[in-house]
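All protein chains but one are shown at their positions in the complex.
Just so it is clear, A, B and C label the chains in written order, and each chain counts residues from 1 on its own.
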C-alpha cells in the first residue's frame, strides 16, 4: 500500500467508510462542489484540456507563493470534477517533488473504481499523468 | 435414398464393400484408369474447364448416335478423374433427361465424402451442376 | 403468443451475472452491441475445438469442415436476408462494409461532380468515408436535413436533392432517435428520379434494423446493404455487405491479397468473381460460424414479435421517463416502426454522471455522441445518454430502470 499525503489519506479514509458505490458517488459529487481552485469556463483552452475524457475536463498546475503545488481545474461532469477536487485538495501546497511521486492508485483505494475503469484507460490516467509530469518538471 | 441408374448403383455397391477410406481411394484410382471417353490434354480449353477445382479438370457432354448421353472428361489428379470416370460410366448412353435428374449425393453413398467435402463446396459440385444443366438443355 | 422471455434469457450466460452489491445486470446498451446466446459461443468453441483450419484450397478433413461451415454460413445468412449466397460479402462489420462501397464501388463508378446524398442522422460510418472520397475525388456530398419538430427526414428536401444524386446512403433505423426511415419509399424515389431520371444507386445502413426487423434484401431493392453481426447476437469481427451481383461486377477490388485472386504473376493479377473477390486473406472463419449460429437462433423467433417487444419497451419506458422531472427525450417512440433506442438528458445532471450513477445500480447505459455528431448538432446537444432494448430485456427491467433513474434524479437533480 502506498503512502499518501495526509490530506489525500483523509479523503481516502472517508470514502472507505461509505456503505456502497452510490454513497461513494454521492461523496464525489460533494467534493466536486469543494473544488479549491476552479478553472473558470472562460479559461478552458485546448492546451489545458484533458484528452480522452468523455466529458470536458481542464487542469492547470501552478506554484503558490510558498513554492507549493497548486492544481486548478474543472469539468462539466461532476464525477470528474470530484476527482480533480480530491487531487487538488490532496496535493495542495505540497512540494512539486512529492506530487511527482504520487501513484494513480489512490482511486483504487477509494473504491470508486468500477465506474472509473473505462476512464482510466484514457481520461483519468491522462489527466493524472499530465499533472504528475508537470510536477516533475517543476521540481527539476 | 435415391434411385441410381443401374451402372452407377453397381459402382456404389462396389465402394460400399471397401474396408476403409484408403481402399475406397484406391478404387477411385482404378476408376480413373477406366475413364471411358477421355478428353485429351490438347482438348482442354477454358470453356470445358471446371471452375473451383484445385487440380485441373475438364468435362464435355455429347450425344451418341443413339441419342444417349456421353460424358468426356479428364483431370490431372486421379481422384478427380476417378469421379469423372464413375459419372461417365454411370450415365453412359442414358437419355439426357435421366441424367438431368441425378442427384450429386451418390458421392455420399460411395462414402468417399471425407476427402471430398472441401471439393464439394466448389469443384465437384460445380462439375456436377455443369453436367446436369447440359443434360437438361439437351433433353429440352 | 408473445416471446418466451424466460427461455430466451436462459440462453444468454451473461444475463445471470450479478454486479457490485449483488445487483443483477440490466444491460441496456444493445444498440452498441448485443449479448450472445450460448448457441453462438458454443458454435465458435466447437469450431476451435473440433474443426479449426484455414478454408478454401485444401483437401484435408478439417479444411473441408471449415470450408463447408464458412460457406454454409454465407448461404444461410444470405438466405435469412432473402438473398442468394452470391450476394453476400463478409466484412469485419458495417463500417468496413460501407468503406467497401466507398473504395470498391464509388471510386470505380463516381467522379468529380457526381453527388452522394446522405442524411444528417447518419452514423459516422456513413459520413466519414464519403467525406474522404469527396476530398480525394471531388465527389460532392449533400445531407438531407432532419425536420426539427418530427425528428424524421425532410422528405421534400430529399425529393429535390435526389434528382442530382448518383448514390443515396441512408441509415435504415437511427441509432440515436429510434426512428426508422421509410427506406422503401427512399429507394423507390431514388430509383425513379435519382440522377435526373436514370436512377440513383442506394446503400442502406441496416446495422440497427437487422436486430429486430426481418429485412429482405431482394424485396427491398437497394443496391448495397451493410450490417454487423455483433449487433444481432453474433460475434465481433464480422459483418457483411449485400450487393446485387451485377453491381458487384462493376466493383474494383478493395483489400487485396490471397484468396481473392485467380492468378498472380509478376506482371499483374486477375481476380475471382463474386464475393470472394472482396475477401482477401484468411477470412473471419470462427466468426462466420458464430454469426451463422446467431442467425439460426434468431430464426426460431417470430421477428415481428421481437420488434413489437422491443419497440413497446422503448415506447412505454420513454413515456414514463418523460414524467420524471428534468428528463428530456431525444427521439420518437410513438410509431410502430420505432426501435428499442431511447436517448435522453437531464437538465442538470451531466449525462456521464447519470451513466455512472445508473451503473452503480447495475444498469448499463451509454452516453456520448453515439458516433453521430452531426445529428447531435441538429439536436442542439453535444451528447445524450441512451438506453437501448433488445429481445431479452423485460418490462421488469424497464420498470427497475425507471425507479432507479427517478431516485437518482431526486438525489442529484
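To be clear about the criterion, a residue touches a chain if its C-beta (ideal position, glycine included) is under 8 Å from a C-beta of that chain, and two chains touch if they have at least 3 such contacts.
Nothing here was measured: the structure is a model prediction, and the numbers come from that model.
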item: Residue in contact with the excluded chain [from C:13, C:84, C:113 or C:138]; value: C:13
item: Absent-chain contact - pick from C:238, C:345 or C:379; value: C:238
item: Listed residues C:3, C:255 or C:402, member touching the removed chain; value: C:255
item: Per the touch definition above, residue among C:105, C:217, C:363 or C:404 touching the missing chain; value: C:363
item: Residues of chain C in contact with the chain not shown; value: 13-14, 17, 19-20, 25, 27, 29, 32-33, 35-36, 40-41, 44-45, 48-54, 57-63, 92-96, 98-99, 103, 120, 123-129, 131-132, 135, 143, 228, 230, 235-238, 253, 255-261, 263-266, 268-269, 280-287, 352, 355-356, 358-359, 363-368, 371, 373-374, 377
item: Contact set of chain B toward the excluded chain (per top definition); value: 20-22, 25-26, 29, 54-55, 76-80, 114-115
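Operating definition for what follows: only the chains that are shown with their structure count from here on.
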item: Mean-CA-position distance for chain C and chain A (Å); value: 38
item: Rounded Å distance between chain B and chain C, as computed from the means of their C-alpha atoms; value: 44
item: Residues of chain A engaged with two or more neighbouring chains; value: none
item: Overlap residues in chain C, where contacts from two or more other chains coincide; value: none
